[in-house]
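The complex appears here without one of its protein chains, the remainder shown in place.
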Amino acid sequence: MNSVIFNDFVIRFANVNGTGSASANDMFSKAVFRMGIPVSAKNIFPSNIQGLPTWFELRVNEHGYLGRREGIDIMVAVNPQSLKEDIESVRAGGYFIYDNTKNLHPEFHKEDIHFIGVPMMQLCMDHFSEPRQQQLFKNMVYIGALIELLNIEPEVVHDIIRHQFRKNEKLVPPNFLALDLGRNYVKEHYECPLPLRLERRDKVGDQIMIDGNTATGLGALYGGASVVAWYPITPSTSVAKAFETYAKRYRKDPDTGKLSYAIVQAEDELAAIGMVIGAAWNGARAFTATSGPGVSLMSEFLGLAYYAEIPAVLVNVQRGGPSTGMPTRTQQADILSSAYASHGDTKHVLLFPSTPAECFEMAADALDLADHLQTPVIVMTDLDLGMNFHLSPPLKWDDKRKYKRGKVYSAAELDSMQKYGRYLDVDDDGICYRTIPGTHPTKGAFTTRGTSRDEYARYTEDAAMYARSIDRLAKKWKTAAGLVPKPEVYQKKNQSSTGLICFGTSQYAAMEALELLEKQGVKIDSLRVRAFPFNDTVADFIESHEQVFVVEQNRDKQFRSLLVNELEVHPKKLIPVLNYDGMPITADSILNQILEKTNGTALTA
Amino acid sequence: MNSVIFNDFVIRFANVNGTGSASANDMFSKAVFRMGIPVSAKNIFPSNIQGLPTWFELRVNEHGYLGRREGIDIMVAVNPQSLKEDIESVRAGGYFIYDNTKNLHPEFHKEDIHFIGVPMMQLCMDHFSEPRQQQLFKNMVYIGALIELLNIEPEVVHDIIRHQFRKNEKLVPPNFLALDLGRNYVKEHYECPLPLRLERRDKVGDQIMIDGNTATGLGALYGGASVVAWYPITPSTSVAKAFETYAKRYRKDPDTGKLSYAIVQAEDELAAIGMVIGAAWNGARAFTATSGPGVSLMSEFLGLAYYAEIPAVLVNVQRGGPSTGMPTRTQQADILSSAYASHGDTKHVLLFPSTPAECFEMAADALDLADHLQTPVIVMTDLDLGMNFHLSPPLKWDDKRKYKRGKVYSAAELDSMQKYGRYLDVDDDGICYRTIPGTHPTKGAFTTRGTSRDEYARYTEDAAMYARSIDRLAKKWKTAAGLVPKPEVYQKKNQSSTGLICFGTSQYAAMEALELLEKQGVKIDSLRVRAFPFNDTVADFIESHEQVFVVEQNRDKQFRSLLVNELEVHPKKLIPVLNYDGMPITADSILNQILEKTNGTALTA
Amino acid sequence: MSFIKPNFRHPALPKNQVGYTKADYEGAISTLCAGCGHDSITAAIVQACFEIDLEPHKLAKISGIGCSSKTPAYFLRNSHGFNSVHGRMPSVTTGAYLANRDLIYLGVSGDGDTASIGMGQFVHAVRRNLNMVYIVMNNGCYGLTKGQDSATADTGSINKEGGVNQFAGIDLCSLAIELGATFVGRSFSGDKHQLVPLIKAAMAHPGFAFLDVLSPCVTFNNNKGSTKSYDYVREHIEATSELDFVPHRDEITINYQEGKSVLAPLHDGSLLHLHKLAPGWDPTERKSVISLIQTSRTNGEIPTGLLYLDTHTRDLHEVMGTVKEPLNALTEKELCPGAGVLKEINDSFR
Partner (left out) sequence: MSFIKPNFRHPALPKNQVGYTKADYEGAISTLCAGCGHDSITAAIVQACFEIDLEPHKLAKISGIGCSSKTPAYFLRNSHGFNSVHGRMPSVTTGAYLANRDLIYLGVSGDGDTASIGMGQFVHAVRRNLNMVYIVMNNGCYGLTKGQDSATADTGSINKEGGVNQFAGIDLCSLAIELGATFVGRSFSGDKHQLVPLIKAAMAHPGFAFLDVLSPCVTFNNNKGSTKSYDYVREHIEATSELDFVPHRDEITINYQEGKSVLAPLHDGSLLHLHKLAPGWDPTERKSVISLIQTSRTNGEIPTGLLYLDTHTRDLHEVMGTVKEPLNALTEKELCPGAGVLKEINDSFR
């Protein structure tokens, strides 16, 4: 028999979508979390509503490695459609927990894994009468079984159930019953707990378990967005939804019931970004959230906002492309299309959060930055970060924080000046002063336009004037590089000659890979980029290393292109480490690619 | 007095738009052309319809240098609005020909240029009665004056007029009269011809004078396009228009009057590209033409065509960006937005014509390539090439040429096969066989989609399958590099250590600059890129030179980015030579930038 | 994930005049929710195509994005399909139609796909009287993105989360008539009896044939308070007519009832027999149709059936004056003016 392993495994639930399994699975992850053990979840769902296979994968790891890991240790298989592939995906020595109400077909048997049959359906049929109940409680039966098999503290699960049904308490006892059915069955038939098991720890600290989209929506709420325009698209829909949910709660005047925000479901993405631009032009903080196809549709408008210098915040929750692509899978493949969205010489500020806490922070920062820079700011998250539950530092807000509204002249300021020019570079940083419609009866009005104009916002076709205006935008871009969030550098004193650059959700696996490598005696410094344009630290990091691995989740090395284009570094120095099959990148894959691309040598330097 | 200079000057006509000057000016350029002297024209017009200043600039150069050149030698000023700047733009020693019906205000006088007053309006008022005629014939008066001043052969002009009014012969005599008014006046008052003058040569050979858009439209017609969908936008409108004009003539059944083409003015650019994709999916050759904002709007659909592998031809006549930008000025600033249009890992084939003859050739080639590669092909011209008259080799067509329809299975082929798979890479070149709707009653049907699919075009969310399919697209991209038009290399035997890369309309000025440099003893090899993806010659050229200047007409060095990204060369090796003020780049500017960026040294190596 | 039905044919299944069984008109197994209205429409399309003796490869099926837009994969497996991008089915269909006038074009869309993001293209397809059948599977919500209200949701309709729609719902039939559509019908996914002949007639119509089919979303918009639920629709529909479609080759043997009947000859010689149920309404008389719709709107009724028909319509290819042969079949001979002509053209630029 195996020796006992605590708090380190990957468990996958194979369900059918639309059968209520999601809430049972969430309960399971919450239980692990409440036992003080780090855990992260990945929902692998189809682009359909009901009846197709869906998987919920949990990585439990007391060392806090929470990126995806290849190989399933425990499979809870409740979906007959996917039985075959579910069995195959279990690692040798792993456990396959299934509903043995019907016998497993002998052809499915496999020598190297443990089969644990639990007659989930049968137990439910024996104890519940309604078909819908039988269906739902099946999920609780396997949770019960897992309590015993994995050594979950039953009280933790009971608490969760009690909280969940606090408004409908009569549902608590049948849920407890279903749990017990599972618990009792496995206790009777198997040796519990398994050698792969949980044990209470104190490793999650003050962290929370939250999906990135909720954090993003909250960040925009805290950041002062008052106009939201959006169009539904997976995986971004829940950003607007989260904003609305919390805004309904915290932005409603308790006396009048009036709302201090407006949210519009636009007719499409072109309209959504148009509304954001209109609102921001008119002095409100506004944002929209979308995904790849939406960004493509928004690109004309993004160019307008860049050139006419209007703040706009866009959250791009990236999914698998190109085209409609893999709408329920993750990628970081809109880097180029976001950075250079629109024709002509156009560039956009990008922010790259890695954790829900950063989603929150950056959504708020984006609103400040857009106002300050008077340009679109795109928050680049992805399906993995946006829709999955992640362990995250708690969301933080300093009540002393003021919104940075940027350079806006008030009526008084206008009164005190000779002549106002919308595009005069008064401060020599490329950022000019705008005025908000309605500010002053006779001063400060101008016409915003997407065409070439002079410093007083008058239409011009003068070549020199035009060149001056886009040179100023280039200057503003330099200013932006100094304002955007700085990268995080992970570098010990004695520096390595090899570096690694990552961003966004790739960091989970990248950090694990680096620690694994360090255990093998290979030391690599690393840097996590948090924004584009890149500030000097990024250039210095590349400069000071002989070779730099660039980890990203797309085929075309898009982020590496950005680094090369903007920092003028030799592409050969930047070694791509890629993953683009739609599943989150794993530490193993990073590690292997690094070893392979260096023939396993050259790293120990 | 100056010595006489033959056939080498820049003449500019300053007019008001909407006053009929365009046809007089065209007449002038045609006359120069018909005297066997190379000439090129630039129309500098406002984004408005009537009443604003417009300039028509001609470069006459018997050595065939026909890029734009800074500095005006002769100004024909007929627009009082722009008088001041028109006078200022004349080079010292140059000529300022103006309407002195009203006296020139003394403040406009300038010592270093020659003023030649011709009472154009007065002469017309004396000889014509209707105001509209007086207005129109004013233009012919200055043409008449130029006949004498510049030594144009009068018969050449007379022929042009006779041809122009062949359907309305009674207009010939008054036009001749107006010419004579101008001729006689200047003969009486000035010494004619001027030292700057024309003289018949035999330097145009069999070349033609044509705008690029007409050539593009004709190329698409010859290339077999039968469905055209477009939406008006300057400067691309005349592409569809040219197609229609000639199609009406040559694609109409003489018996039935029926047309073998369909052209639709779409409701917008999204619809235009959608129609092209629908038509091409259904087996017709189809194209659309647009400019920057249109490309932005088309980007979602371009991604669909890339991923679902549908042929599509798009002509992008580039104008000044970003956003609405400078709609009547030229730039090469949609390089990145066209190459990487759409979200996700998407890339598009680009063709870069330099001359009208190449516009013709590449429009036809684009249709072949799109069918062969089953992907969008974008012909990248610009306003300068598209809307201005250029001296060009004649358009060529080989009657033996067959349309390359690419890999399409016929009913017979389907009958003879076991199982058809739309996305099976049968030939191992990344290009699969498609079938056209309606081909076979029971075989070969499939559903085209923008989502991930397996080799049999069935929807899938399988990670490995998805990765396989986009890897195959990357393979197809390699295949494409071998199929697209090869670059032209201008390199003498003894190679220089310095190279220059240009594309499209930059070549005119670039070639002139290189010859000027050569005269100064500086030898630079050069290469003109004609397509993206780049084929090996481009990589070899960069490889074999120590430094390479990259000439392009945008701010952000977009083409250089493409070179770096796709060829993995060190950006530092590629020295940008830019022009982005909306006016066509000049040889002087290239020369100066080259000298400046090398401190005038390092080139003689 | 895609399930392909085993293509097993029972030898005794009845065949139609072109030799196909009904099963030949089916497609892959649906992955929609059990009970989704869209599946019933799929079945009606299969039935209609079987009955009109359609050769499946003579039809192209094109859709946008949405649960509804997935259905083309579930019918007519021997027809080419194109599941394009959200809201842009009309332009793709326009292009396809221009390329080959010899096929039937069946466009499938959803209310989100058509009435929101696709509104512009929808309007212009109508304006061009594009020769196609355009079916909207109308559930008043965005099924695939989990139930948001769509622009056809009626004012006051309550969604699953209890939200009350504040905006006016767009009546696509009424809009299509306003824009000059030549064939406009409305039906209900649950009323196969009415829907099948409507689809058949739409396919015979040589212009833009629009069908707005109410098709409840069981998962997100079948709750109480929703005006697109099965219960609500069943209670509020008012059939304007009973419809028979008589293909052009069938002899007319049925003895049509006098008075309340209309016999509309379609362009291809087929006949539509309409037994009128709505008073004061004549489907070929625009004004009466508009009036019917206005009245029903006030009364909270949903008129169904063939609402409007203009038989004096010309195929778009005729309007455009294109050759009889499909453009996609033309070769160098017809398409290329040749080197001789090019010489002339060159000369004109000298």
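Chains: A, B and C, in written order; residue numbering restarts at 1 for each.
One rule holds in what follows: a residue touches a chain if its C-beta (ideal position, glycine included) is under 8 Å from a C-beta of that chain, and two chains touch if they have at least 3 such contacts.
Nothing here was measured: the structure is a model prediction, and the numbers come from that model.
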item	value
Which displayed chains the hidden chain touches across the whole complex	A, B, C
Hidden partner chain, touching residue among A:93, A:131, A:173 or A:437	A:437
Identified contact with the non-displayed chain, of A:60, A:136, A:209 or A:432	A:209
Absent-chain contact - pick from A:256, A:418 or A:494	A:256
Residue of A:277, A:295, A:326 or A:531 touching the missing chain in the full complex	A:277
Chain not shown: contacting residue from A:148, A:461, A:552 or A:581	A:461
Interface with the undisplayed chain - residues on chain A	33-34, 208-210, 218, 221-222, 224, 226-227, 229, 246, 250-251, 253, 256-262, 264, 266-268, 270-286, 300-301, 304, 394-399, 401-403, 435-442, 445-451, 454, 458-461
Missing-chain contacts mapped onto chain C	116-120, 123-124, 127-129, 151, 166-168, 170-171, 174-175, 178-180, 286-287, 290-291, 294, 319-320
Contact footprint on chain B, counting only the chain that is left out	18, 46-53, 231-234, 237, 265, 267-269, 293, 323-324
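Definition applied: only the chains that are shown with their structure count from here on.
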item	value
Between chain A and chain C, centroid-to-centroid distance (C-alpha), Å	40
Whole-Å separation of chain centres (CA-atom averages), chain B against chain C	43
Multi-partner residues of chain C (each touching 2 or more other chains)	1, 85
Per-residue multi-chain contacts in chain A, two or more chains	46-47, 293, 323-324
